[in-house]
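Below are the structure tokens for one structure; questions will follow.
A single protein chain has been removed from this complex, and every other one stays in its place.
Our next item is chain A:
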Amino acid sequence: MRYVDEAVVEKRMKSRVRNNSILKFIFLLSTLFGLIVLAVLLVRVFSQGIAWLDWDFITGRLSTDPARAGIMGAILGTSWLMLVVIPVTLFIGVGTAIYLELYAKPGRFQNFIATNISNLAGVPSIVYGLLGLTIFVRALDFGNVVLAGGLTLSLLVLPIVIVAAQESIRAVPNFLSEASYGMGATKWQTVKKIILPAALPGILTGSILALSRAIGETAPLTVIGIPALLIPFPGGLFDTFTALPMQIYYWTLDASLVAEYAYLAAATIIVLLVLLFLLNSVAIFIRNKFQQRY
């Protein structure tokens, strides 16, 4: 008695093979869709912006005259923001993940926190802007300065960093930490020397995503009252500032008044993309350097 009837298998084989080919084609189309949209976007941005992109534009101060306008102020503003966002999110995000994954007793409390953090990752960014406005700008009375903007963006991307860090910590095989505990290491020694180094590549990947999101956010900055037209350069945490996405936003809005503003916006987008690209390369470099095999 045989259960596998060769005749039936033979008959079905054809449609199985055909289904396989159809699905392969559909998946290819989905990939192409994304690629094509991206290509169109890049072509448009570059064709509009590249002519306006020169050294004077990058290092110049803001001006209402398109021919003289520069974006150094916005570049500095975005850089200052990152100087706040990177350490704050890494420290708080990784710290929270370590606590939740390694120290907190598993149970309802831990579940409650973990679920809420995942939920927070889905909250619209404008809501974080309101939060930042209430806490940092008004209650703590920072005003619309670098620190307030940076902390607001940190809040926005913290959930992403926490979830990514939690997942990479969870992915570190138990046998590594067991080996460490088995030699009399304390929990903190094990975390520091075994778990974090092994989780680092994953944590960095998550942080890259988070940072890319923070660097391009406009809505929360608008809500906390960051101006777009600002002549002086920011020089510290308590200076007012503007950021690249704000600049892009307002120039795009005002393109109806001065047509050239659209090209300035495109040129600024190129700068923002390059900045993102550089940040990602650094993170990928660090990630590859620390990638471990086991």
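Points worth noting:
We take it that a residue touches a chain if its C-beta (ideal position, glycine included) is under 8 Å from a C-beta of that chain, and two chains touch if they have at least 3 such contacts; residues count from 1.
Everything below uses one rule, namely that contacts and distances are computed from a predicted model.
Comparing "Phosphate import ATP-binding protein PstB", "Pimeloyl-CoA dehydrogenase small subunit", "FAD-dependent oxidoreductase" or "Aminomethyltransferase" against the UniProt entry of the hidden chain yields the protein name "Phosphate import ATP-binding protein PstB".
Of the candidate positions A:Leu176, A:Leu237 or A:Val258, contact with the hidden chain is made by A:Leu176. Per the touch definition above, the residue from A:Val94, A:Val137 or A:Ala198 contacting the chain not shown is A:Ala198. Take chain A: the residues that touch the chain left off the picture are 106, 175-176, 178-186, 189, 193-194, 198, 292-294.
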